[in-house]
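With one protein chain withheld, the remaining protein chains of the complex are depicted in position.
After this line comes chain A, so read on.
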Amino acid sequence: MAPPSVKQHVFAPWNDPDAKPLIRIEGVSKSFGDFSAVNKVDLDIYPGEFFSLLGASGCGKTTLLRMLAGFEIPSEGSISIDGVDMTDIPPYERPVNMMFQSYALFPHMTVEQNVAFGLKQDRMPKARIAERVKAVLDLVQMSSLAARKPQQLSGGQRQRVALARCLAKEPKVLLLDEPLAALDKKLREQTQLELVNIQDRVGITFVMVTHDQEEAMTMSARIGVMNAGSIEQVGTPVEIYEYPATTFVADFIGTANMFDGVVALDEQSHTVVDCQELDARLVVGHSSGVAVGAPVTVMVRPEKMMVQREPPEERVNCAHGVVSDIAYLGDISIYHVRLASGRKVQVALTNLRHTSEQRLTWDDEVYLTWHPANSLVLVQ
């Protein structure tokens, strides 16, 4: 399951044993009373990275981000940034800036004054401040509205000003709490790419919180998937989607068909799993590393399944059922196939042609098959 070998020009400092992380989070926990919001998180984030924290609502993403910014003190563990322990450093002395979900623009100041605020605190000379403010406002294309008050801006414009205000300080790390949540879908997609471009140009490390998996996949170099206060897996979007480490990650990122079974054979090159529900043997193209008889879950993504009407010759990696629901999405269709056990499996097929008689319809009897290399064993 090793990711493809790293080429020199690919940005992947996390694979380089000599690379020094910019942010080092070690054993960090945070409890509010007896409720544990963040639980023993270990995480290294490298300079220049675009890192996303992804997870469902209430899983502790904001809390972790606020600990990086210094608004919350970890109950346990330590955070260091650029080699400096942050435990006793207040928010106003940390080399990080945070972009708030509500943007938190100062209502009594103009766009220009908002952006200049951070620079003034650094006692930068007036002329330099003006220069810098202009440069960042140009970067986010807001120069023409510099004299406006925040109330006179649209949501997207406010978002840009908030970004400019953080960038102006040239922090080592920029923390973004759901920066695009307030934008409508179209603007959000456009802004995603823009934000990545800006990050590329300024070279600042971005740590972004989001609960939108598509957004995380589009923008990040690496993603940390959080669940109930813990980080379940850290990896590139490809790793997380193709090789999820746990059933939670498999289920949270995209759609996953999961079949429970027990290991019947574990070889270097493949694993055989007995699945009672499917009444079939499942062959998975990698070693599971657990003993024969251990309970495991086999995961297959909907788009990796093939559909046929005739029974396959071998009853291996095969499921049999009837089409119970069809979701036509234009480019693809999602078929919900009900198995004999009553469970539903999702299959995604590309709509290669215009309407044809060949297409599956409700109550069609189908056989689903997949290649051993396209499935994954997840150990509980």
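The rule is simple: contacts are C-beta pairs under 8 Å (C-beta built on N, C-alpha and C of every residue); 3 or more make two chains touch, one makes a residue touch a chain; residues count from 1.
Just so we're on the same page, contacts and distances are computed from a predicted model.
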item	value
Among "Oxidoreductase", "Putrescine ABC transporter permease PotI", "Cysteine desulfurase" or "Phenylalanine--tRNA ligase beta subunit", the UniProt name of the subunit that does not appear here	"Putrescine ABC transporter permease PotI"
Residue of A:N15, A:S102 or A:T255 touching the missing chain in the full complex	A:S102
Touch criterion as defined above, residue of A:I23, A:A69, A:M208 or A:M299 at the omitted chain	A:A69
Per the touch definition above, residue among A:G27, A:G58 or A:G155 touching the missing chain	A:G155
Residues in chain A touching the chain absent from view	69-71, 90-93, 96-98, 100-102, 104, 106-108, 117-118, 121-122, 151, 155, 165, 169, 182-183
